[in-house]
Every structure is written in structure tokens, then in C-alpha cells.
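The other protein chains are all here in position, but one chain of the complex has been omitted.
Chain nomenclature is as follows: A and B, assigned in order of appearance, with residue numbering initiated at 1 for each chain independently.
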Amino acid sequence: MTTLTQQKEVAPKKSIIEKLNVFTALALGVISAIVVWRISLALLPQDSESARLFSREDKITLLSMCAWFVGFMTGIGALVGPFRWLMGKDLSHSENMFLAGENMGPKRYFRYTTDHKVVGIQYLFITILIFFLGGGLAMLIRTNLGTPEGGWLHAQAYNSVVGTHGILMIVGTIIMVTGPFGNFIMPIMIGARDMAFPRLNALSFWLIVAAAVPLIWGQFIGGITTGWSAYNPLAGQAPLGMDGYIMYICIFAISTMVAGANITTTVVKMRAKGMTWNRTPIFIYGVVASVALALPAFPVFFLSQVLSAFDRALDTSFYNTAGGGSGWLYENLFWIMGHPEVYVILIPAIAALMEMAPVFTRRPLFSFNVAVLGIAGISGLSVLVWAHHMYISGWAPLLNAPFMLTTELISIPTGMLFLVLVGTLWRGRIWMTMPLMSIMALLWNFMIGGVTGIYLSDVPADAFLHGSMYVTAHFHFTLMGAGLTGAIASLVYWFPKMTGRMFDKTLSWIAFWLVQIGFNVAFIGMFLVGLAGQPRRVESYAPTFNTANLVTTIGAYIVMIGMLVLLHGVVSSALNGVKAPKNPWQAKTLEWTVDYPIPLENFDVLPTVTTDAYGYGKAKS
Amino acid sequence: MNKRVLAVLGTVILGAGVIAGIGTYVAAAKNDSRVLEATPAGTMVTPQGTLPHATLAISVYPDSMAGSHGDNGGAHPGYVTYGPVTNFEVPAHSVITMTVTNYDGGESLNNDYFARVRGTIDGSATLNGQRMTQISPDAVGHTFTVHGLAVGQDEFFVSVPMKAVAEEDMPEEGYTSKPNVTVFTFITGGPGEYIWNCEYPCGDGTIAKFGAAMSTMGYMSGHFTVKG
Partner (left out) sequence: MSNLMSPKSPQWWKKDDVKKTFILWILCTAVIGYVGVEFHVRNLVNPASETMSSIITLMRVFTWAAAPVAGLVSAISITVLTSKRHYGDNPPAEADHEIRNSPKAAAVWIVISGLLCLFALVAGLIVLQQDNEAILDSKAIQVNVTGQQWLWNFDYENGARSEDLYLPVDKPVVFHITSVDVKHSFWVVQMGIKMDANPGYTTETAVTPNKIGVFDVRCAELCGLLHAYMQTKVHVLSQADYDAWLSAHGATEAGA
């Protein structure tokens, strides 16, 4: 009632917030970029002939990209709130309700909408888009490697495709669980009305959109020819496309930090009454561990790229030996981010499957405490292992043994997660659904990924395996075989809550088998060429590796077909799927207690929690 | 039911089509697709017996107004470039005589290994008609260095330095009238896919001077195919 009267008061003067959307953002972003580009083109001095580095074009590119970023974020309305607060006139209630997307219909998906459910769907959309693009690039790589001489793509384009595939997939896998499900499901699961900082939530999503443009822009000005790790000094030498990568990472890192602060605060402060830590679902632990790990990791990533931009545009020498810097500095910064980052990807995916395990076996999660301990142990150790990526870099041979120790220690908490999963499956009532089989697939793929990780963690064996296709196969088994499998299962599991319709069962099974079989064929073939000595990131290879590479290519095509079937399943089920009941899986977490469509603030009356969510069956004793 | 199967097939074909479209676009973006074939020139007596002989004549220019980049210099008019094209095809088990006319200046190599002629018959070349086996590593314009995959095809390595045009002979505009002409002869092995590149750091303004023209196909590097 109060909302209505307030709306009437504001109605004559249309607030600026109501005029801004993704189109004004695009327009303002493009205009700002063009204006700054013209100005810097006119004003910046030419490089001197004898300069050590020609950096004028880098300066122009970076400035234009910054202008795009600022213009886009202004155009979407990210600055309205802070600006109004600065003027001492904070947003009114009706403006906040407008921002939350109240009674707005589909338009709210194209605005700076603060409702966590809208942000979740937006994240889901962009995750699918990223996987489509990144997967498409993987197909280009595999097509080029189908024959030994390569040459379908020329060397520069190939290197750029490899780098872009890498960074797209890293970003895609980082957001694939915490983005859609961490935003849409998590607040309902803990019994909250929204996130702790709804505007930061919108900010974290639109930052990812803003980041995408420099990356695409970079493709047309030389590409990202350095692989996703963008090692310096190679990145300093690379064409202008590298500036696109730098901007992309910087903006994405801000997004991740913002999301991390928001999600952590939400879980710590906004759990329902009675939801003690012992009653908090394991998925929440996974999401929090993931974003909390990102909090120390991504500022380092941000910093590493800022320094890289300085080296390129301002002729500093952070990473350039000729000027007193060191490439090892970059490697350290990169992997201090890079190794926690793989667990940022893995933990929420595994936690999601641990959340599903009791539902599809109809028995409690086995050893909840061990699960929490496992997640905590992985998170803690993962910040201490980064230099295992640098065993053979020559940086500090004396540190190889201690890093070998920390790396191998991670297998203990990882083993705990296995224990929890097999313990939950044991003597359960197996409900054959795609999520249940995804748990089996995770056990299989993560077992292969984990055991091959032991060889790689061993310094002498790594001296052979490092930089070979074996490594590529290993991390695809962990990030794709375990991580993506968990994310796809999450999609099928929470689909009814997010769209109100069931995911088509037949399509989910077809997609599952195509993806899993294709995946195993592809990457077992890749292990094989790695053992035979094929390096990573090569555009052509000796004919002796041809058969296994061809097998990998065929496997990859099967994965592509499976993924497209899945995509069809998403679209067709969302449009014409069977209407879902409130709680189709008969699960016991809070998100299944709300009706579809979920009201703006989720709960009429906030729930009180008296038990954990795993009370299936009776204890026999 | 049938309609559903068709719809799924449609998505798969559409998706694969979009990916194939991206692939075709990326694959088409080559700036070095043309190939120069060696001209047959009878036979020649060599230490390995009498072999078929073929010749190749190419040049190095200080910018891209010549070469294969079009009248306006293409995407990077300022890049140094080999020309007329950068992909070469030569017959297997033959003698190849290459003539390289260098219009560009130069300075020091970053590794004097490449100041020496390597891989030619008796390890020598002729520079402006004079026999030589190496030039000063501080007066190198460019090198023409062929190498490639080391497994599954014959090992093949040829590296010849091109003497830089002296500073005073480099005109403000246009190309020098006193280019340095290097001629060298080598014997090819069996068929294989090789590449060549320049080992003189000529990517000015980049780290180690190996970016820009050096790291873009079609300028200072290309394919070198030995055909059976």
C-alpha cells in the first residue's frame, strides 16, 4: 500500500534510473570509446624511432577500452546509486523497488536489476553464451589438429584461438555454478529475501558484460596469441589484442571480487533463523569457499595484468629482464591466482553434487563434518601450492620439494570429498536420474583427473610431463569432467525452480551420455599423445601423433553434439516443458518450499530452521 | 515425437553451422595464402651426384609497400617484409639456388650463430658475387632460416645471413639502388612441411625486437614446402 502512494508521488518526474538499460549502456560505451579514441589519436605523441618499445597504439587502445568500460557502466546505471548517495539523497523506496524489477516483466533482464533471481538468470544466459563461444573455439582447435600439418588456421590465428578458448572457458567455469545457482538458488536456500548487497549483485553481472567487449575487440587487432596464461615477456611482445585480454581480466577480476564480498556477507549474515553452521547445506559451504578463495586470488590477478599493461603502454619493466624486471614475477603472480582459481571452479561444482547426492539416494549426506573439513582443507592448502606450476621454470629449485609436499597434501582433503560421496551412495535408494549419474561421472572423471594430478605433482615426473598434452588432458578431466559435469547436473536439478518447468528427461540423458563418452574418448586420446611427447599449444605436430589426435578430434565433435542437444533441452524445456510441481525431487532444502513464480522477496514469512536438510529415512539403531 | 527429433537435429545442425561459420571466417583471415613455386632449371652436379636443379628469387624490403601486401601496404605498411610472397614450394631431392636481394639496412644479431652460412653446399654463399661463409654479426640485415618439425620427415636446416645495406646508402624515400644480393645453393631431402623465418631482430619497438613483423605470418616468416 505504501509503495503505491510513493510511486504516485514520483510518477510525474521520471527518474534517470528508469531510462537506463543495456541499450543506453551500449550506446554510451561505444560513444565514449570513439571519443577517447579520437582524442588520444590526436593528442598522444608519436613514438620516437629509437624507442625501446613502441607504445602509442597500446596507450590509445587501453584508453579507448577504459572509456568503453566507464561509458558502459555509467550507461547501465551503475553509478546512479553511489552518485545519489554522494549528493546526500539516497534512492527512495520506490526507486529501489524499480531496481529490483517489481512488476516489470521481461524488461528487467535488460536492466541493472538487483533481484537476485534476475541476476541468476542473467548469469545463466551469459554462461551458456560463453560456453558456446569457448566450445566453438575448441572445435576450431580440434579441427586444425585433426591432421598433423595443421595449416587450416595459420599460426597466429591458431595461437589466438587457443588463448581465447582458454580464457573464455576459465571465466565460464568460474561463474558456471556460483553465477547462476549461487545467485538464484543460494539466497532462497538459506532463507533470505535477497543478497546482502543487491546493487553489488547487479554490478558483478554487468561488469562481466562490460568485460566481454574488450576481449572480442582484441580478436580484431591481433588476437590473444599467448595462451590463456599470457606469460611475460611474450605478452609484452604480443600484438594489440593483448590489451583486450588485460582489460578483460581486470574488469572480470573486479566482478569476481564484488561477487565474492557479496556472497560471503550474505551467507554469514542472512541465514534463516535457526540455520546454524551445522544446519547449513553443503552447497552453501561450496559456494562460500569458492568466492572466499577468489577474494585473495583475484586482486593478485588484477594486479598482474595492471603491471602487464604498464609494461606494454608505459615502458616500465616489471617483467622485462632487459629493464631489470623478471618473467618469474609474472609467473608467481599469475599462479598465486591460478591455483586457488582451479578450486574456485571445482569446489562449488562438487558441493552441488554433494547437495544432490542425498536427494537421489534418499539417505542423509554421509559425514557432513568430513565434507566441510574437506572443503576447508582444499581451500586452505590451495593458496600454498602455486609454485608447482613452476617446478621447471628454474625460479627456485630449492622450493620444489616443499611445494611437492603441499601439492600432494591436497589429495587428503580431496579424498575426503570422495569419501562423503561414496558414503552417501552406499546402500542408498538409487533414483536413476541424470544428476545421480552425474555423481557417478564425477567420481570417474575426477578419479582420473586426481590420479594424473599425482604424477604431475611429482617433480621428476613433471620434468617429463610439464607443458605436454598430458597436462591439458589432466586439467580438462578436473575442470570439465568434474566441474562442468557438476554444473550441468545443477542446471537439470534446479531447472524446475528457475523456470517453473521440468528439464526434458530424454534430452538430459542423451546429452549426458554424448558428453561423457565423447569427453572420455577425447581426453584419454590426449593423455596418450602427451605421454608420447606432444607439447601443448602446437599448431602442427609430427605425423606419429596423428591417430590419437584424430581420436581426440572425433571425441570433441561428439561432445559438441551432446552440448548442442543440451542447449536444445534448455530452450525447449524452458518454453514448453512439463510444468513442475513445487518440489519435484522431494528435497528438503528451503528453495523447494517456495512456489513458482517465486515472489519478489522470496518468502512471505521468513522460515525458521530447526534441523539440517538431510533428514532422509530413519536411523536404524 | 518425430517433430521433436527434427527440432533437436535442427539445433545441432544450426549450432554446428554457426561454429563452422566462425571457423571459416578465422581460417580465411590469412595474410599469406599465396605460394611461389621454384622454377626448374635443368640439372646440376653436386657432391651427392647429378640432381634436378630449381631456382627461387626473392627480396627483402624495409617496408610493406612492396611484397604481397598490395599497393597501399596492407594492414601494416610500416612492417619490413620478404616478397613477392612468403610461402615457397620446392621439389624434393633437388638442388635449389636461391637469390635474395636485400634492400634493407640492419645492425647486430642477438645471437651471432646466425651470422654464419649454414646448411648450404660446402657451407658457403656468394654476396654480391664474392664467396663467403659468414658476415659480421654487426652488419646483418636479415636472415633466411629454414627449419621445421624434427620427426616424421627429413631433417632440414638452412640459414643464410643477408648483409645489411650501409646506412649512407639507405635513401629517405623509395628503395636503395645498391641492394645486397646473396645467392646460395642447397640440397633438399624428402618431402616435408617446413617453415622459415628471419633471425635478425627486426620487429622494432617490441620486446627483443621479435614482435610485430617478426610475429605475423606473411612478413618475416612463412611456409617452406618440399614437394615429392
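Simple rule for what comes next: a residue touches a chain if its C-beta (ideal position, glycine included) is under 8 Å from a C-beta of that chain, and two chains touch if they have at least 3 such contacts.
Because the structure is predicted, anything quoted here is derived from the model rather than measured.
Q: Any idea which of A:183, A:226, A:516 or A:602 touches the chain not displayed?
A: A:226
Q: Hey, which of A:23, A:85 or A:426 is the one touching the hidden chain?
A: Residue touching the absent chain, from the options given: A:426.
Q: Among B:14, B:151 or B:166, which residue is in touch with the absent chain?
A: B:151
Q: For the chain left out of this view, which of A:172, A:364 or A:577 touches it?
A: A:364
Q: Which candidate, A:31, A:44 or A:461, sits in contact with the chain we can't see?
A: Candidates A:31, A:44 or A:461; residue touching the omitted chain: A:461.
Q: For chain B, which positions touch the chain that isn't shown here?
A: Answer for chain B: residues 110-111, 113, 116, 118, 123, 133-134, 145, 147-151, 155, 157, 159, 194-195, 197, 199, 201, 207-208, 210, 214-217, 221 touch the chain left out.
Q: Name every residue on chain A in touch with the hidden partner chain.
A: Touch with the absent chain occurs at residues 150, 155-156, 159, 225-227, 231, 233-234, 237-238, 321-322, 326-328, 359-370, 392-394, 397, 400-401, 404-405, 408-409, 411-412, 415-416, 418-419, 422-423, 425-432, 440, 443-444, 447, 451, 454-455, 457-461, 463-464, 466-468, 527-528, 531-533, 535-541, 584-586, 614, 616-621.
Here is the rule we use: only the chains that are shown with their structure count from here on.
Q: Using the average of all C-alpha atoms in each chain as its centre, how far is it in Å between chain A and chain B?
A: 42
Q: Spell out the residues on chain A that touch chain B in their complex, using ranges where they run on.
A: Residues 47, 49, 51-55, 132, 135-137, 139-140, 143, 148-149, 151-157, 161, 225, 233, 236-239, 320, 322, 507, 510, 540-544, 560-561, 564-565, 567-568, 571-572 of chain A touch chain B in their complex.
Q: Which of the residues in chain B end up touching chain A in this complex?
A: It is residues 4, 7-8, 11-12, 15-16, 18-19, 22-23, 26-27, 29-30, 32, 149-153, 193, 203-208, 210-212, 215-217, 223 of chain B that touch chain A.
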